[in-house]
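Note sheet for the following structure.
Every protein chain but one is kept in place in this view of the complex.
Our next item is subunit A:
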Amino acid sequence: MGDEPTPPGDLGTEADGGVRTYTVRLELVDEPGELLAALAPIAENGGNLMSIHHERGNITPRGHIPVEVDLGCPPDRFDDIVAALRETGVNVIQAGAERYGEEISVVLVGHLIETDLSDTLLAIENETSAAVLDLSLSAPQGTGDISSARVRLAIDSGRSEAVFETIRSVSEEKDLTVVEPLLGGDA
């Protein structure tokens, strides 16, 4: 994680031969064999699977399971991979045609409901290049008291500091505490 340049030799954003890392978000029907079927077109089209994030417990609005796949391939093959996935019938909800984006979680603490949580999230999305991927809210004392929310954001590479600045200023207006992730180093 982090917005630092990937060290040479690592399978990072760029490597020998111009291989880049991409993220695709897929929606799978919760049936046996679905994941395997979805991954086959990647390998068959010259993509190198790097990680698969199966969001256990999360269901998309259509009732499917979101899966995030990181893969490495030369840029000219990426479109073929996405096309092959779609041909197989896999729903590709987001294809990282841009450089590898980052996913970052922040925790917000305060009177989240009374200060209009959806307005807070909209402000974050509108004023930055971030997209809210999911949200988890905990209000053990009831919605009128202090509550906490974990917000998972997709951020363009290298843009995290700008996103955090926006989150800080939005939160300051609403007197919210922001717990940011520690980036940098190998935290």
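Keep this in mind: a contact is a pair of C-beta atoms (placed from the backbone, for glycine too) under 8 Å apart; a residue touches a chain by one contact, two chains touch by 3 or more; residues count from 1.
As a working rule, contacts and distances are computed from a predicted model.
Visitor: Given the options "Acetolactate synthase", "homoserine dehydrogenase", "Sulfhydrogenase 1 subunit delta" or "Carbohydrate ABC transporter permease", say which is the protein name UniProt records for the missing chain.
Guide: Options "Acetolactate synthase", "homoserine dehydrogenase", "Sulfhydrogenase 1 subunit delta" or "Carbohydrate ABC transporter permease" considered; the missing chain's recorded name is "homoserine dehydrogenase".
Visitor: Just one of A:50, A:107, A:131 or A:162 touches the chain that is missing; which is it?
Guide: Missing-chain contact among the listed residues: A:107.
Visitor: Can you list, in ascending order, the subunit A residues touching the missing chain?
Guide: Contact residues on subunit A toward the absent chain are 105-107, 109-110, 136, 138-140, 146-150, 152, 177, 179-182, 184-187.
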